[in-house]
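In what follows, a structure is listed as structure tokens, so that the remarks can point back to it.
Missing here: one protein chain of the complex. Every other protein chain is in place.
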Amino acid sequence: MIAVLGLQLSNPGAWVFLAFAAVTVASALMVAVSRNIVYSAFSLLLTFFGVAGLYVFLDADFLAAAQLLVYIGGILVLILFGIMLTNKIRDIHVSNDTTNPILGAVVAAGIFLVLAYVSLRCDWQVEDRPPAATAHEIGRAFMGRYLLPFEASSVLLLGALIGAAYLARRSEKKEGA
Amino acid sequence: MIASLEWFLLIGAFLFATGVYTILTRKNAVSVLMGVELVLNAANINLIAFSRFIKPVSSIGPQSVALPMEPVAASGIYGAPWIQGQVFAAFVIVLAAAEAAVALGIILGIYRGLGDVNVDETVRLKG
Partner (left out) sequence: MHLLDFIHQLLPFTRDWADWFVYVLMVFFFAFAILNTLVAPLTGISTYIERRLAGRAQYRWGPNRVGFRSLLSALPLTRGLTKLADVQPIKFIGSKIPGGLLQFAADGLKLFTKEDIIPSGADSFLFRLAPYVVMAGSFAAFAVFPVSFWCSATNLNIGIFYVIGISSLVVPGVLMSGWASANKWALYGGMRAASQIVSYEIPVAISLMTVVMLTGSMNMNDIVASQLSGYGIEKAGLLGWNVFRYGGLLVVPFVVYFIGGCAEVNRTPFDLPEAESELVAGYHTEYSGFRWSFFFMAEYANMFAVGAIATTMFLGGPLPPYPAAFTEGLPMLARFGEGFFWFFVKSYFFVLVMIHMRWTLPRYRIDQLMHLCWKVLIPIALLWFVIMCGVKMWRMEQNLPKHPAAAAAGAHR
């Protein structure tokens, strides 16, 4: 299978790629099945890190750094705060219950098999393109063709900022009254 | 290239499946949010992988036509055609940040109101 997918193991980069892929897959599995929600969250750290590494292998250096900055520095910290603010500080082993794990596993396995079948059987129109710097191109696309979505997403971010602050603040006042 | 497109698609599919499993089976709302992030990451891997490997064309098939993209072909003021997948991924990252902030605000609100973040028990609006 490995040879079929064209991974040359004599290349050091292939081993690094395999390491990142293994980290991503194993930690994603850990997020899904861990009994401890804190372990799930810190596995998510490894998943995000591994995905950033995969972006580097796809020559998407700008998005890899953005992934680190936004997912690890932002979203993961938010999730950790969410865990720590919604649980008692004392219990270190915070359980993470599941419902219908067998049914969920069947559905997830089905989805994975269909996606894997499609991605292995489809005749992809692959283009052999030399790697190019992406930051300039992304900037041009944002300032040109995608200017309206770009502005809309900035308005969305502002709305999310105000909305999140409002949601958190209102309950505080209610508590104090 | 070190790894072929299929590798990335398989990893993306696996992340998607684990994300779906997490969303379906977890009771804790924060865990469900983690599943959503996994799904978004899976989508991003696919977007960037297609952006890296696939020729920008209008349809797959023998008579596929290159899209009339931009007035400047390679890398004009609008950006090269092959960058679109990465631009989409950047939008997904932005949306994920906004979504996580609002979701955490809602989860904290639920916790303050109900004292729990179990998604099975937030049924107050049920008729």
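Miscellaneous remarks
Order of writing sets the chain letters: A and B. Residues in each chain are counted from 1.
As a working rule, contacts are C-beta pairs under 8 Å (C-beta built on N, C-alpha and C of every residue); 3 or more make two chains touch, one makes a residue touch a chain.
Nothing here was measured: the structure is a model prediction, and the numbers come from that model.
Residue A:M84 is the one among A:M84, A:L120 or A:A168 that touches the chain missing from this view. Only one of the listed residues, A:V38, A:A105 or A:L120, touches the absent chain: A:V38. In the complete complex, the residue from A:L68, A:A105, A:L120 or A:L157 that touches the missing chain is A:L68.
Although one chain is hidden here, its contacts on chain A can still be listed: residues 9-12, 15-16, 38-39, 42, 45, 49, 61-62, 64-69, 72-74, 76-77, 80-81, 84, 89, 92-93, 133, 135.
Please note the rule applied: only the chains that are shown with their structure count from here on.
In whole angstrom, the spacing between the mean C-alpha positions of chain A and chain B is 8.
Touching chain B in their complex are the following residues of chain A: 5-8, 11, 13-14, 17, 21, 24-25, 28-29, 31-32, 37, 40-41, 44, 47-48, 51, 54-55, 57-60, 62-63, 66-67, 70-71, 74-75, 78-79, 81-83, 85-86, 96-101, 103-105, 107-109, 111-112, 115-116, 119-120, 123-129, 132, 134, 136-146, 149, 153, 156-157, 159-161, 163-168, 170-171, 174-175.
In the complex of the two chains, the chain B residues touching chain A come out as 1-22, 24-28, 30-31, 33-35, 37-38, 41, 44-45, 48-49, 51-55, 57, 60, 64, 70, 75-80, 82-84, 86-87, 89-91, 93-102, 104-109, 111-113, 117-118, 120.
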